[in-house]
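Note that one protein chain of the assembly has been removed; the remaining protein chains are unaltered in position.
Right after this comes chain A.
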């Protein structure tokens, strides 16, 4: 990068993964960024310093990763393994396995458990505090109607989106059966779910350039607030080209959220006022993942072709951009501020 002010896409991190980026996450404690990739690696970056702090190789593509605390994290791999990664000692061990590639992983601070979703149509909960022997760390296995595509946690609630547009909402304190069994409001395949920071609902995006805003309250009053909107579309010759919306990330302070799509754009939305607040400059290729830092001042964008054309075509190199976030881009308009985030 040059010494000039950072380009409109943000500062590009050095030593990016050598293949597609499946997810990236900022830590809750610092500006460390954990990145999982199809090159079978999990990388730990110091985003502010633009330095690679650690790297872990897996047996297969890594499809998701998350932090535990600032010194350790977890990864979900296509080699069916769930691993714990210890950054300082560059050590990893296998927490457990699924019967198929593991697609999603979350760590619940409320229960102290790791939750994974896999294409073997199950959720598994793991206790990472016990011994590393895999048999003892598995807390439970919960069958899903279909292969798990996306997951999100807030407080004690877990939202699981699967193939076939199913959505299961769980209370982590009672996983024996879902609190709610729902179906996506959108007609097309689910790409991503993210819970609102205030815990009242979740946003769900599909491959058809649409996002649905849903609420956990099943009463009529609660459900009357739900809506869906179109986004990440391009109008050409009177027709819409729709792009999958791959990523959703909520701003930790303002409760507004950013979406990233295969059109290479990141949009920031005010869900309460149903407005778009900002659109960032176009990224070189599809936006595969998004993450806000803990203070909401940084936004990490994974610009990485997501195989939406189902072939390995020539594409821009995979890159991670970290940009500063200005208030004007993410703050809702003065007349209506959402409830403070929990």
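One rule holds in what follows: contacts are C-beta pairs under 8 Å (C-beta built on N, C-alpha and C of every residue); 3 or more make two chains touch, one makes a residue touch a chain; residues count from 1.
FYI, contacts and distances are computed from a predicted model.
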> Under which of the names "65-kDa microtubule-associated protein 3", "glutathione transferase", "DNA polymerase delta subunit 3" or "COMM domain-containing protein 3" is the non-displayed chain listed in UniProt?
Replying inline: "65-kDa microtubule-associated protein 3"
> Of the residues A:92, A:106 or A:263, which one touches the chain left out of the display?
Replying inline: A:92
>> Using the document's definition of touch, tell me which of A:143, A:221, A:237 or A:328 contacts the absent chain.
In response: A:143
>> Can you tell me which of A:84, A:121, A:194 or A:323 touches the chain that was removed from the display?
In response: A:121
> Where does chain A touch the missing chain, residue by residue?
Replying inline: 18-20, 22, 38-40, 52-61, 63, 78-80, 90-92, 99-101, 103, 119-121, 143, 145-147, 149, 163-166, 187-189, 191, 207-208, 242, 244, 306-312
